[in-house]
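Heads up, one of the protein chains got dropped from this complex, but the rest are sitting where they should.
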Amino acid sequence: MDVVKIGFVKLGNIGISRIADLLLDERADREDIEVRVLGTGAKMSPESAPDTARLLDWDPDVVMVLSPNAALPGPTKAREMVKEKGKPCIVISDAPAMKAKDKLKEDGFGYIIIPGDPMIGARREFLDPVEMSIFNVDVLSVLSITGVVKLVQDEIDRVIEEIKAGGEVKLPQIVATAEKAVARAGFSNPYAKAKAIAAYSMAEKVAELDVKGCFMMKDPEAYVPIVAAAHELIAEAAKLAKEAREIEKYTDSLVRMPHARKGDILKKTKLMEKPSA
Amino acid sequence: MDVVKIGFVKLGNIGISRIADLLLDERADREDIEVRVLGTGAKMSPESAPDTARLLDWDPDVVMVLSPNAALPGPTKAREMVKEKGKPCIVISDAPAMKAKDKLKEDGFGYIIIPGDPMIGARREFLDPVEMSIFNVDVLSVLSITGVVKLVQDEIDRVIEEIKAGGEVKLPQIVATAEKAVARAGFSNPYAKAKAIAAYSMAEKVAELDVKGCFMMKDPEAYVPIVAAAHELIAEAAKLAKEAREIEKYTDSLVRMPHARKGDILKKTKLMEKPSA
Amino acid sequence: MDVVKIGFVKLGNIGISRIADLLLDERADREDIEVRVLGTGAKMSPESAPDTARLLDWDPDVVMVLSPNAALPGPTKAREMVKEKGKPCIVISDAPAMKAKDKLKEDGFGYIIIPGDPMIGARREFLDPVEMSIFNVDVLSVLSITGVVKLVQDEIDRVIEEIKAGGEVKLPQIVATAEKAVARAGFSNPYAKAKAIAAYSMAEKVAELDVKGCFMMKDPEAYVPIVAAAHELIAEAAKLAKEAREIEKYTDSLVRMPHARKGDILKKTKLMEKPSA
Amino acid sequence: MDVVKIGFVKLGNIGISRIADLLLDERADREDIEVRVLGTGAKMSPESAPDTARLLDWDPDVVMVLSPNAALPGPTKAREMVKEKGKPCIVISDAPAMKAKDKLKEDGFGYIIIPGDPMIGARREFLDPVEMSIFNVDVLSVLSITGVVKLVQDEIDRVIEEIKAGGEVKLPQIVATAEKAVARAGFSNPYAKAKAIAAYSMAEKVAELDVKGCFMMKDPEAYVPIVAAAHELIAEAAKLAKEAREIEKYTDSLVRMPHARKGDILKKTKLMEKPSA
Amino acid sequence: MDVVKIGFVKLGNIGISRIADLLLDERADREDIEVRVLGTGAKMSPESAPDTARLLDWDPDVVMVLSPNAALPGPTKAREMVKEKGKPCIVISDAPAMKAKDKLKEDGFGYIIIPGDPMIGARREFLDPVEMSIFNVDVLSVLSITGVVKLVQDEIDRVIEEIKAGGEVKLPQIVATAEKAVARAGFSNPYAKAKAIAAYSMAEKVAELDVKGCFMMKDPEAYVPIVAAAHELIAEAAKLAKEAREIEKYTDSLVRMPHARKGDILKKTKLMEKPSA
Partner (left out) sequence: MDVVKIGFVKLGNIGISRIADLLLDERADREDIEVRVLGTGAKMSPESAPDTARLLDWDPDVVMVLSPNAALPGPTKAREMVKEKGKPCIVISDAPAMKAKDKLKEDGFGYIIIPGDPMIGARREFLDPVEMSIFNVDVLSVLSITGVVKLVQDEIDRVIEEIKAGGEVKLPQIVATAEKAVARAGFSNPYAKAKAIAAYSMAEKVAELDVKGCFMMKDPEAYVPIVAAAHELIAEAAKLAKEAREIEKYTDSLVRMPHARKGDILKKTKLMEKPSA
C-alpha cells in the first residue's frame, strides 16, 4: 500500500481533538499518508453521528473516533458504522469513557482513554467562546508536554506502519495515565518528569472539579467558583508543564522526534544536531 | 429558517483553525445552528481541495474556508467550489493571503485575514509533533486573548443572524490587525490592552522570523536558531497575553459574552453576576 | 474566668500543627489566655500518647489534639485521656481521620478534619530533613491563605469565648473542605477565591499522590517520581495560594483580623486604616 | 545508651522553632531517639519558663531551648533549669541573642544564633494570625534552603552521636551567618549558592526593618509601610531561596541526606539513585 | 533668564549618573533649558577632576557633580572649581558620601546622597563589561521606580525654576532614604509602596555586601560568592520594583508627570487621559 488513508471523526470536543489530525505530519510533507477529518463542531448528538458516513465514503484505511464520553450513543453509533465497513477503529476519549472500556475491548475496538483530558466548566455564567478557547489551549499544553500527544501519535504511527506492512493490525488499548503518558515524553531530567506528572495530575483534578461544578451543584453562587477554580487549575497545570519542558532545554536535552518524508520517525536531542533514524 | 447550517473547510493549518468550529456554541447547547467540519489534515494540496464537495453535499448555509496563504491553488479551488454552489463563503487566512485580498473583495468573498497568526518554524531539524502542538497552543493563546477569536466569532454570528433574518448577508472583509482585534476583546484596563497589542505584535514578528528561517536561509546552523527564536517568541507572546487577561481579573472586570440557547449573545462583567442580553 | 488555659497536644505531624499554637495570639500580648504545647516530635506511637498527661497536669480548660489520622491508637488514647479529665477536646487531623468522624461525633469530641492537609512523601529515597521542612512550608502556605488557618483560629476563639462566658461550650465538628475553608478567608476578589479553591484542591491531589507513592507502590523506580510529583504539586499550590493573596493587595482589599489585648477580634481592610471591633 | 531522649523547650516563637523537633526524624521511623516538646505558645514570660520542669521530669538526655532573644529572663530561667539538672543544653535563638553570646559560652551552654531568623512585624494594624502564619512560612523557606535547617540538624545529630558514644559531648557554639549556613546546604551550582546567600541577606534586612518598625517608630503612618515592606521582603527572600533550590534540580544535583532507621545519615544526589552511607 | 544652562560633571560612576542628564527633558523638546555633560568614564582620579573646567567654560547656571563617594579628592576638587566660579553646585553621590555631609552643608553645597545606589561587585574574577552593564540596569530600575529618579528631577527642576525666577536659589540637602524617595514616587497602592521600600532596602543591602566583598575579604573563594550574591540581590530588587510599578497599572493609577515645553510639570493618572498643569 503506497498511501495510507487516515480518517478522524470528531464528535463534540475533547482537548486532544484539537490537534490529533496534525500529529502525523507536522511539516505537511509526508508522502505515505493522506488525512481527512469529519467533525460535528461542539455537539455530538446521535443525529449527527451518522454523518460519519461522509468520511467512510472516502474509504479510509483506519478511523479514529474522538469524542467526550465514548459510552454515549453518538460516538457509539459512529464507531459501529466504522466497524460495519470493516475498518480498524480507534476510539479516543476522556475519563467517562472508562465505563465503555471493557465493551470496547470485547468488540475489538482500539482505544486511548485520557483521564487527564478534563471536561470544560460548561456553565453559562462562566463559559464564553474566549474562555472555552483558552481552556482548550491549557489542556492541550498539558497533553502536549506530558506525553499524551506523543503517545497518541506513536500509536497511530505504529498502526500506519502495520497497515503499510500488510500484516495484522494491533490496535492500541491504553488508558493514558500520568505514568504511561510521561514515559512517552522522553524526559531526561527526573524533576522535569515529576513536574510533568504533577501537571497531568492537576488536569485530572480539573476533571473532578468540573464534573462537580457542572453536574452536582445547582446554585450559581456555589458552582461558579468551582468551575472558575477548575479553569485556574488547568492554567496552572499548563504553566507547570511548560516549566517541565523548559528544564529539558537548560541542559540541551529536549528530545525531538520529527517525521521523515517517508513517515519514519527520526530522533535528535541537542538542538543544533541533525535528527537521524 | 430554523437551523442555520455552518460549514468549515480546513485545508492545512493555521492557528485559528484549531478552534474556529467550536466558537459558535461553547457549551454545545445552541439550538439554532448545526456545524460540520471537513478537514484535510496538515496538507492543503490542490488534490485535496475538491474534497470540499463532501461538505457541500451537506448543503450548508454558509461556508468558512480556513487555510494558510489563501492565494494558493488549494484554498482557491475550495472557495470557488463553494461559490459555484451559490453559498456565502468566508475565507479565513494568514498574512500571505494579503496578496489575494483585492481579488477576494472583487469576487464577493468574505475574508478575515490575520497577520498575527504566524507560520510555524517548519524545519525538520526543529519541528516535531510535540513542538508543533505547542506552537499551535501558543498562537491560539494570543488569538484568544487579543480579540481575534472574538472577532471571528462576532462576524460569523452576525452572518448567521443575517441568514436567519432572511435578508441580505454582508460578509466580513477584515484585516484583523492588532488594533482591530484588540478593540473586540473588550479590555477595561488600558495597560491590559497595551499588553495585548504587544502580544499580537510579537506574533507578527514570529511570522517574520519563521518566514526568514524557513524560506530565506539555507544552512541549518543559521536557520535553526532563527526558528527556535520564533517559537520562544510566540511562547512569550502567549504568556504576555495571559498576563493581560489576568489583569482584567484583578478588578473583576473580565467581560464574558456567552451564547444563549437561541444563539443571542449575552454579556456579563463581574464573575458572580448573571449574563444578560 | 480571667484567663483561659489552652492546651495543644501534638502527636506526630500534620501541616496545621506547625502553627496552631500561635494562631490565638499573633503578637504575644493577649491577656486572656495562656497556652501550653506538649509534643512528641515526628512519632505518634501509642507509647508516647500517655505523655499527654504532662499537659493535663497543667489543668487546661480546653485541649486540642493534633495528629495525622486521628483514627490511630495514639491520638485515640490521647483524646480519651482528655475526656476522662472532663475537659473539652478538639481533634484536629487530616483526611484519613474521616474514618473516625462518626465515632468522634458520637463521643462528643470536637473535630476539624482537613482534607487539604496532605501526608508527606515519606520515602527514604526522597525525603530528608530539608525536603520535609519545605513540604511543611508549602502545605502551611496553602492552609494559611485558603482559610484553613482562619477557620481553626475562629473555632478555637469561639470556644474560648464560650468558656469565658461560662455557659455551654459547643465544640466545632467540621470537615474543612475547600468551600468551607475559603468562605472563612474573606476574599473580596472572586478570581482570588477561585485560585484559592484551586490551590486547596491541589493539596488534596497531593494527598492522593503521596498515599499512592507511600503505600500502594513498591518499586522505587515507580514511587520516587510519584512522591516527587506530589512535592512539586504542593509547591505549585503554595505559589497559587500566594498569588491569590497578592490579588487582594492589588485593590487594597486584603482583610486583616488581629486580636486585641482582651482577645476580641478586630477587623480592617485598607492597609493604612486602623483595625476596629 | 539505646535511645537518646531529646527535649525541645519552645518559649515564644522564632522561625526555626516551627520545625526543629521534626528535623531529626523526617519519616518518623528512627529507632534511636525519642523526642518531646514543651511549648508556651506565643508568649515567653518569665512566669511560663518554669514550665520547663514538665519536660525535665521526662529526664531528657539533651535539651534545646528555642526562643527569640535568649538574653531575656524567660529563656535564661529555662536554660538554667536545664543546667541545674546537669543536662547538656543548646540555646537556639535570633540576632538579639548576640548580647548573651559571651555569657552563654562562659557558662558552658551550646548555642546556635541565627541572624537570618528575623523578628515579625508585630504591629496590631498589620499583623493578624494569617499574616503571622505566612511570615513564618517565608522565614522557614529561607532557613530550610539556605542551610540553617541543615546546620541545626547536623549539630543536634552530632551531639546525639556523642551521647550515644558515651564520651564527652561537645555542644555547638555557632553564629549561623549566611556563609556558615550556606556551606551546610551543599549547593553544587555556584549561582544557586549566591542566590541563597542573597536570600539569607534579605532575611537579615527584614530583621532590621521590623526592629525599626516595631521599636523605633511611633506613628502608624510611618511604621505600617515599614513592617509591610519587611514582610514583602521576606516573601521575596523565600522566592529567591526556592529558585536557588530549583537550580540544583535542573542538573539533577540536589543533595538529599535522609536519616536511616538507626540514625546514621545517608546521602544521595541524583533523584533516581539510592541514598547510601 | 530665557534658557537655563545646566551642567553635569560625572566622575566615575554611580547608578543615577546613567540617567541624570536626561531627566529634565524626556522628550527633548523643552525650550527653557540647555544641558551639557562632561564625564571622565569609569575613573574619578584627582587628575581627571580638573577637566571640570571644560564644562565651566560653557558658563552653566548650575552644576551637578555626580560621583561615588563625594568625600574623595576627585569630586572634592571638582565641586570646589564650581564654587570658585560662583555657580550653585549640587553634589549627587552614594552612601560613603555621608562622611562629607556636614562639610558639604557647611560649605553651602547642595547634595543628594543616595544610600540605595550601591557600589558594584568590583572584583576581576566576577565583573566584566556585560555584568557591569546589567548591574547598572538593575540599580537604575530600583532608583527609577522607588522615587529616587523623581526626587532628583524634582529638586533640579525646582532649582531651575528658582534660577528662572531670579531670586534666591535654595539647593537641596537631602539624604534620599527609602522613605523620602518613596514619598516622591506617588504610589496610590500601599502594597506597591511597601514593595518599593523593600526594593530600596534590598539595594542598601547590596551596598553592604559589595563593600564586604570588595574591601573586607581577601580570598576569591570567599569574596566571589559574596559579590555574586550582591548582584543576584540587586536583580531581585529590580524585579520587585518593577512589580510595584505593575500594581499601579492594575487599577490604572500610575502617575505620570511629564514636562511641558516651557518646563512646567504636568500630571495625569489614567493612561488615556491628558496630562494637565
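We just call them A, B, C, D and E in the order they show up, numbering each chain from 1.
Everything that follows uses one rule, which is that contacts are C-beta pairs under 8 Å (C-beta built on N, C-alpha and C of every residue); 3 or more make two chains touch, one makes a residue touch a chain.
Bear in mind that the values here come from a model prediction, so they are computed numbers and not experimental data.
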Margin query: Under the definition given at the start, what are the shown partners of the omitted chain?
Written below: A, B, D, E
Checklist line | Option touching the unshown chain, where B:V175, B:A198 or B:V211 are the choices | finding: B:A198
Notebook entry, point to check: Taking the full complex into account, what residues of chain B touch the chain not shown?
Noted result: 178-179, 182, 190-191, 193-195, 197-198, 201-202, 204-205, 208-209, 222, 224-226, 228-233, 236, 240
Next item on the list: By the contact definition given up top, give the residues of chain D that touch the hidden chain.
Entry: 189-191, 194, 247, 250-251
Item checked: Residues of chain E in contact with the chain not shown -> 6, 8, 10, 12-13, 18-19, 21-28, 30, 34-44, 48, 51, 54-55, 57-58, 122-134, 136-137, 140-141, 143-145, 149-150, 153, 185, 220-221, 224, 228, 235, 242, 245, 256-260, 266, 268, 271-275
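Heads up, the rule we're going with is that only the chains that are shown with their structure count from here on.
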Check: What is the graph distance from chain B to chain E, where chains are linked when they touch?
Finding: 1
Check: So which of C-D, B-E or D-E is the twin of A-B, meaning more than half of its contact pairs are the same residue numbers?
Finding: C-D
Next item on the list: Give me the residues of chain B that touch two or more other chains.
Entry: 250-251, 271-272
